[in-house]
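== subunit A ==
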Amino acid sequence: MDDLLRELVRHYKYVIYALLMVIGLYAIIAKGHLVKKIIGLNLLQTAVFLFYLSIGRVKGGTVPVLWEGDGAPVTPIYENPVPHVLMLTAIVVGVSTTAVALALVVRIHRAYGTVEEVEILAADEDEADEPTGDAGA
Partner candidate 1 sequence: MTLFGRPLAEIGPVVSMALCAGAVPLLVLFRKLPNLREATSLLVAVTNFALVLFLYDAWKRGVPIGTHIATLAPGFQLAFRADALGLLFALVASGLWILNTLYSIGYMRAHHEQHQTRFYACFALSIAAVMGAAFAKNAFTMFAAYEVLSLVTYPLVIHAQTPEARAGAKRYLTYLLGTSIGFQLPALFLVWHLGNGSLDFTTGGLLHGSTASAGLLTFTFVLYVAGLAKCAVMPFHGWLPAAMVAPTPVSALLHAVAVVKMGVFGVSRVVLDVFGTDTLSRIGANDILIGAACFTIVVASLIALAQDNLKRRLAYSTISQLSYVLLGVALLVPAGVTGGIAHIGAHAVSKITLFFAAGAIYVAVHKTKVSELDGLARRMPITMTAFAVGALAMIGLPPAATMISKDWLLKGAAAGPNVFVLVVLGTSALLNAAYFLPIVWRAFFKPLPEGAPTGRQEAPWPCVVALAATALLTIALFLFPDGLLHLAQEAAGYVATHGGGH
Partner candidate 2 sequence: MHEHLPVLVIVVPLMTALLIPLLSRFGGVRTAWTLVAAALGFSTYASWALLARVGQEGFVRYAMGGWLAPTGIEYVVDPLNAMVLVMVSSVGVLATLWMARGLAVDLAPERRSGYLTVFLLFVTGLMGITITGDVFNLYVFLEISSITSYVLIGMGRRRQALYAGYSYLIVGSIGATFILLGIGYLYQATGTLAMADLAERLPELFHQRNVLTAFAFVTVGLAVKMALFPLHGWQPSAYSQAPAGASIFLAATATKVSAYTLYRFVYTIYGPRFLIDVLPTARDLILVSACAGIVFGPLLALRQSDLKRLLAYSSVGQIGTIVLGVVLLDPAGTAGGILHMWNHAAAKGALFCVAGALAARTGGTRVKDLAGLGRRAPWTGATVTIAGLSMIGVPLTAGFQSKWLLATGALEAGMPLVVPVLLLSSLFTVIYVWRIGMLVWFAPDDVEPKVTSEVPWSMRIPGLVLAGLCLVLGVTSWAGTWAQAAAEALLR
């Protein structure tokens, strides 16, 4: 138990990102509100961003900006910039996904008059029961 706790504390970053991820997944699965699901998705993605950034961390490292010859006696230790760059891209991707998701939710709201999953499914089922000339759902 003690060891486990120590492990957890030592790897607190992983604990945090795992927690965030689980919260995100929980929201996606358990929430019926379409926007809340999107928030869950964002939490999930953010957890992964944090994970990446924690990879790039170097103990005692500093901002990876070139120090030009000011006569510093030691070359500074840089943090690994690559994960940051990667996450910059991933964040853009995440924003785009969110944008598309929100756009879809707007349209869903207009088409169904609701953004609750249960109500949408019920509306679809009602429609399937009606003998319309349209394609079967």
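The candidates came about this way: all candidates are chains of the complex that A comes from, given by their letters.
In this section, a contact is a pair of C-beta atoms (placed from the backbone, for glycine too) under 8 Å apart; a residue touches a chain by one contact, two chains touch by 3 or more; residues count from 1.
Just so it is clear, the structure is predicted and the values come from calculations on it, not from any experiment.
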Subject >> In-complex contact of subunit A, chosen from 1 or 2 >> reply: 2
**OP:** Could you please specify the touching residues of subunit A with respect to candidate 2 in the complex?
**Re:** 25, 28, 34, 37-38, 41, 44-45, 48, 51-52, 55, 82-83, 86, 89-90, 93, 96-97, 100-101, 104-105, 107-108, 111-112, 120, 124, 133-137
